[in-house]
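The block that comes next holds chain A.
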Amino acid sequence: MESIFSFCFAVLITPLLPAVIQKTKAFFAGKQGPPLLINYFTLIKLFKKGSVYSTSTSFVFQMGPVVGCATSLMMLLFFPLAGAAPIFSFHGDVLILFYLMGLGRFFTILAALDTASPFEGMGAAREAFFSTLAEATVFGILVLFYRLSGSLSFAEFFSSTSPINLSGAHAALLILVFIALYIVMLTENSRVPVDDPATHLELTMIHEVMILDHSGPDLALIELGAWLKLLFYAAFLTRIVDLFHFQNFWLNSLYFYAVVTFIYVTIGTVESITARLKMNMVPKFILTPFALVFFATILTMELIK
Partner candidate 1 sequence: MIPSADILLSLTLLSVLLALTSHRLILLIYTLAFQGIAVSLIPLFHEHNQAMTMGSILMLQVMIVIKGILIPGLMLSAVRKIKIPREIDPLVGYHASLFIGLIIIVVSAFIADRIQGSLPGKHSVLIIITAITTLASGLFLLMSRGKAITQVIGYLMMENGIYLFGTALAKQTHAQHIVEFGVLLDLLVGIMVMGILLNNINNTFDDVDTVHLGQLKH
Partner candidate 2 sequence: MLEFTCLIPFITGIITIFLPIRIGRGILVLTALVHFILTVMAWLGNAKPALPQYFSTSPEGLLVLLVTSFIFLFISIYAVSYLSETEITSEPIYIGCTLFFLASMSMAALADHLIVQWIAIEATTLMSAPLIFLHRSKSALEATWKYVLICSVGIALALLGCFFVVLAMEIGHVQGAITFTALNKAATQLNPLWLKTGFIFLVIGYGTKMGLAPMHTWLPDAHSEAPSPASALLSGALLNCAFLGVYRSHQLLFQAGLGEFSGNILIGFGLLSMLVSAVFIYNQTDYKRMLAYSSIENMGIIAFGVGVGGLATYGAVLHLIHHSLIKSSLFLSSGNILLGYGSKLIAKTGNMAKVFPKTFVAFFAGFVGISGFPPFGIFVSELLIIMGTFQQGRSISITIFILALVLIFAGASRLVMKMSFGKWDDEILLDETMARVLPSYALLLTSIILCIWLPDSLYQKILSAIATVGGSING
Partner candidate 3 sequence: MNTLFTALVIILAGGALALLFSRRFVLMKMATIGTTSTGCVIGLLYSISHLLGYQAAIEKSWSWLHFFTLAFKVDSIALFFLVPIFTISPLALMYSFHYMENTEKSFRTAVNYFFFAVLVASMALVVTAANMITFVLAWELMSLSSYFLVVFDYQVKENRQAGYLYFIFAQGGAMLLFAAFALLYHSTGSFDFSSFSSIPEGPKLLIFILAFLGFGSKAGIFPLHIWLPKAHPAAPSHISAIMSGVMIKMGIYGIFRMYLLLDAATPLIGQIVLVVGMITGILGVVYALAKQDIKELLAYSSVENIGIILIGLGIGMVGVSEKNQAMAFFGFAGAFLHVFNHSIFKSLLFMGAGAVLHKAKSKNINQLGGLMKRMPITGKTFLAGSVAISGLPPFSGFIGEFLIYYGAFHGVSNHRLSFILAILAIVTLAVIGGLATACFTKVVGLAFLGEPRTEKAARATEAGLSINLVMIFMAIVCLVIGVIPEPFIRLSFAGIQGIAFTAGYNTREFMVIVDHISQTAVFFIGLVFFIGLLRKFLYKKKEIGSGGTWGCGFTQPTVRMQYTGTSYAAEMIDFYRPFVPTKTHYSGINKIFPGKTTWDTKVEDVAEIYYQRYLTQPILLVMNHLRWIQHGKIQLYIAYIVLTIIILLCLL
């Protein structure tokens, strides 16, 4: 019951959180920024609208948002949010989930290419490229987690006999993992310094340029999917630094979302104080977390016998 509630809450709160980033950025810029509920308004606005489809597109173009949104939802279904057990969980679920995420990306890219637009193709190529690099890091992290906890599911990572937690025995390693995962989050969700969602030049975009032709409910689904994905990564990070554990579900939730919000604030901070990297520097940036994780994993060889 708690699980279902937790999931529903997370889905409901999803559009709220990115507004935190916008608020943070506005704060750094000395502006007031949009209201916190801005994204709900956007969603409602988009849902009300119809769409204009390019004559070049086919059914794949319409499938993209659906699959993308569905895969992001799947991630949250399997993730132990706020201390509650996830709705579904089994040994090995991480593999299928990250691959489902790949499926979402597959269709997003196809939808972009379906428009026959050179700009969207450009974005698609970058998305495909950077995600291959990020994927290596993610699986490196999984290996490390398996080594530490002996399990292959999100739920068990944090609830097994030796849970993944900064307060645990391998805090040193987990700090490396935390940094790595943070960078992966920035990459996978197209945040600064990999991508600038707020830029105005299509040539330099990654994610935003891929959805240029989507409109109406389709666009809403895409946005929702993107926010869910961001929430998933933030939650993942949160669970790693989950220093306190309360017996009370509500307290736990409160604490959890506080940390999640904090992570969103840091994202906003990063976006405010750094500029996006030159496109040819991005691969190097994404390889950094891989190096960190690999280093951490090798370390376990000595630490855990």
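The candidate set was assembled so that all candidates are chains of the complex that A comes from, given by their letters.
Just so we're on the same page, contacts are C-beta pairs under 8 Å (C-beta built on N, C-alpha and C of every residue); 3 or more make two chains touch, one makes a residue touch a chain; residues count from 1.
Nothing here was measured: the structure is a model prediction, and the numbers come from that model.
Interface record for this complex: partner of chain A among candidates 1, 2 or 3 is 3, by the touch criterion. Against candidate 3, in their complex, chain A makes its touches with residues 47, 49-62, 65-67, 69-71, 73-74, 88, 90-93, 95-96, 99-100, 102-103, 105-106, 109-110, 112-122, 124-126, 128-129, 131-133, 135-136, 138-140, 142-143, 146-147, 150, 152, 202, 212-213, 216-218, 221, 283, 294, 297-298, 301, 305.
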